Structure formats: structure tokens, C-alpha cells
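Please read the structure below before turning to the comments.
Removed from the display is one protein chain of the complex; every other protein chain stays in position.
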Amino acid sequence: MAYPTELLSVVGLWTGWLLMLMIYSYPLYKENVAYRFAEHIFVAIFLAINLVVNFQYLMNTCVTPLLQGNLLMIVPLVLGILIYTMLIPEYRWVSRYPIALLVGAGFGLGMRGVIKPSILDAVVSTITAPSAGTMMNWVNFLYIAVGLLSSILYFLLTYEHTGLLQPPTKLGRLFIMIGLGAYFGNTVLFRFTMLTGRAQFFLQVLKIIPM
Amino acid sequence: MSNILKREAVFAVTGLVTVLMFVEYFFFPQDWIVASTIRNWAVIIYNISLGLGGVRLIQQHVMGTQRRKENWQFSALFLVAFVVMLLTGLAGYLGTGVATSNGIYNWLFVNVYTPLGSTAYAITGFYIFSAAYRAFRARNLDAALMLVAGCFVILSNAPVGEVIWSGIPAIGEWFRFVGQVPGMRAFEVVGALGMIAYGFRALLGKERGFYAGGAEE
Partner (left out) sequence: MSDQNIFDKLQNIDRRVFYWVLFITLMVPFIYPIGLPVKVVQNTRDLYEGITGDNINPGDIAIMNFGYGVSAWSECAPGFTVCAKALFREGARIVFMGSQYDVELSMNKLMNDAREDFANKVYGVDYVFLGYFTGGESAIAQLATDAWTVYPSDHYVTPDAQIPLMQDFHGWQDVTVVLSSDTGDVGSYFLRQWQGSHGTRLAEIGIAMNGSTDYPYYLAGNYFGLSIGSRGGAELEVLIREPGEATTAMDSINASHLLIVLAVILANVGYLLSRRKA
């Protein structure tokens, strides 16, 4: 995308740049009026977009089919509106029905879907010995197998981690810490990449680097 | 009767819908019209429910403006920005069926929402840096392992790691493909078992936290 030339686009670009600086004035300086201004604008616009986009989706998936003759669509429409009885204390219990449907569908789908990828495939992958076995492959296989077993034991909260349970749960905790360290490393990449994008935008608007 | 409508009947609905999803999975290789219809209804109800948080937020700002609470000017600004964006978006939708066909809505979407959205989330990058400096200490074996794993993964994620030492990418890859797997897979398996256990509790009506006011009764 090249640097814009139309007045409205250039104004828009600089507006975005200024709003970015307003937000960054909070960590780089201190909380101030400009930051709160930008923050409130952001939340307001985000909420409005939320409502507009969801309204558009509702019209396309529910209201339009209803008006075209699919009368069954009146059921989810009414149930969805009933969720707003949550705001009226004496009729709050009515909102439990649409929530019950959502919760039931969510749990049913989650429970039936999670068994294969998260349990069966995970266990099979862990216990499948390496076919082409160099020493390092076998070390890795044992590392993962022992590590997984001891890490799962660490989450066994029904019994106190004493006696026979103490060594494996302590070992499991070490494996978990390694996993969390790697997770932290990846989180750093994620957060810094987002900041990198902003640093690049900062320079591009000032024309220090090309867009 | 009133209690049955407020509690038992609600749990029965949850249980019935959950069972229907299971019945479809095990007995119907192609989709089953009953489960498919209920899923479609769930999608629409979910969609409608997304406005609930917005209603609360607007209530709060309207009250703040009316009662001239502290910083009420920002609440007024919030309401003005919200109304402008909402009306222009709806005008665009009613005109062509696509909200961004309205010029003002589209301009605000591209030039205000986009930079603010990117900036607001990117701010956490600053905090992670100062947190890493201030809090990431090798106080004991657990913390030291976490530190070492984190540093190797950080350096192997950046191409500069290989320039510093040719072993860094190899060790980083080991951490990614082997080192972190037991811990992450444990979260995966335990999380899955937890979801199943929690789902059964919801099926049997033992979990009431997500029903409005359910925890109180």
C-alpha cells in the first residue's frame, strides 16, 4: 500500500497516528486526558461496530429467512430476546432457558469433540515408540512419556502430594515449568511483533521509511 | 411449580440438548435435523446475546452523564462517538446491506478503529518487557528451568540466535518439539478431562454458576 495522496485519506492516516500516540502516552509518560480521550473513543467505536456487525449477521441468518417463510426462526429470535430479561431482577429466571440451550449445545459439542484429538490422539502419540531409532529419538520418546505421566499426576488434586506421590509430582512440576518457559518465549514473540507493527506505522506516517 | 420452572426445568433443557448432541455424534453419520436445528438456534441466540454487555456499558455511561459523576465528560464523549458510529453503520446497512458502504462509518472504521485496535493490544509488549526484567528471577530450580527454556525459545524465534551461536536454533527446536511437549500436552489432556467432568456435572444439574442468579438459589 503506497502513501495516500487524497486529502481525506491523509487526514485519516494522521488521525490514526495521533490516536496511537495518545494511547502510548500512558506507558511512555503517565495517565493523562489525551489517553482517556482515545480510550473512550476506542471503546465507543468498538461497541458500535460490535452491534452493527452482529445486527447485520442476525438479519442475514434469522430475520431474512423468517420473512421468507421459515417460521421456525421465530423460536431462536424469541429465546434470544428473552436473554435480556437478565436485566430485570424479577424475571431473571426466564433468561436461564436460552442460556441452558447455549450451555447444553456448547458442552455437548465440546465433550464429544474433545475425546479424539485431546485425549486419544495425545495418548497414542505419546506411547508410539520411534520407528527409526537413533539414541536421541529414544531419549526424546522417554522424556515425553515420563514427562506427560508425571505432569498429569501433578494435576491429581484428590490426594495430597506426599509419600509415594511426592517424587513424580515434583518431577511433573519441573516439566510443566519447562513448558511454561517455552510458552513465555512464544508470548514474547507475539507481543513484540504487535509492537513492531506499531513502530513501523509510526515511521511510515512520518515518511522515514516507505509504506 | 415455580421452583421447578426456575431450576429443574432449566437443568432438564441443558441435559436434553447435551444428550441430543451425543446422539447425533454416535448414531447419525450424516447430520441429524434435530441437532442441526438446535445448533442453528444456538448460533442465533449467541449472536443476540452479544448485545448484553453493550447494554450494561451504555447504561453506566448514561447514568454517569446524567448524574454528572467524576469525568462525566468522557462518558458524554463515549455516547456521542457510539451514537455516530451506530447510526452511520445502520444507515450503510439499510442502504446496501453492507455497513461499510457508508462513507463516515468506513472512514472511522479504517482510520480510527484500526490504529486504536492495533495500539491498544500492542501496549502489552511494554509490560512484558518490564515484567521480564523485574520479575523473571532464577530463585529456585523451577524458575531457573523456566528461565532457561524461555531464553532459548526467545533466541531461537529470532534469526539472530543462529548468529550468536549455531547451537541456539537446535536447542530452541528441541524445546519446541520435545521440551515443552509434556507440559503442554498435560494441559491439553487434563483440560479435556476437566471439560468432560464439568460437562457431566452440568448435565446432572450440579453446575449452576452460569445461570443468572443460579448460584444464589
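Order of writing sets the labels: A and B. Residues in every chain begin at 1.
The criterion applied here is as follows: a contact is a pair of C-beta atoms (placed from the backbone, for glycine too) under 8 Å apart; a residue touches a chain by one contact, two chains touch by 3 or more.
Just so we're clear, the structure is a prediction, and the values are computed from it rather than from any experiment.
For the options A:Trp17, A:Tyr84, A:Tyr143 or A:Phe202, the residue in contact with the chain missing from this view is A:Phe202. Considering the whole complex, the residue from A:Ala44, A:Leu79, A:Val114 or A:Ile152 that touches the absent chain is A:Val114. Take chain A: the residues that touch the chain left off the picture are 1, 24, 27-29, 46, 49-50, 53-54, 56-57, 60-61, 64-65, 102, 105-106, 109-110, 112-118, 121-122, 124-125, 179, 182-183, 186-190, 192-197, 199-200, 202-203, 208-209. Residues of chain B in touch with the missing chain: 25, 30-31, 36, 39-40, 42-44, 46-47, 50, 96-98, 100, 109-110, 113-114, 117-118, 120-122, 125-126, 129-130, 132-134, 136-139, 147, 150-151, 154-155, 157-163, 169, 173, 176-177, 180-181, 184-185, 187-188.
Everything that follows uses one rule, which is that only the chains that are shown with their structure count from here on.
Separation between the centroids of chain A and chain B, computed from CA atoms only, is 4 Å. The touching residues of chain B, counted against chain A in their complex, run 5-6, 10-11, 13-22, 25, 37-52, 54-58, 71, 74-75, 77-86, 89-90, 93, 97-99, 105, 107-128, 132, 141-143, 145-154, 157-158, 175-193, 195-196, 198-199, 202-203, 210-214. Within the complex formed with chain B, the chain A residues making contact are 8, 11-13, 15-17, 19-20, 23-24, 26-27, 36-59, 61-62, 72-73, 75-77, 79-81, 83-84, 86-87, 92-93, 95-112, 114-115, 118-119, 122-123, 126, 140, 143-144, 146-148, 150-152, 154-155, 172-189, 191-192, 194-195, 197-198, 201.
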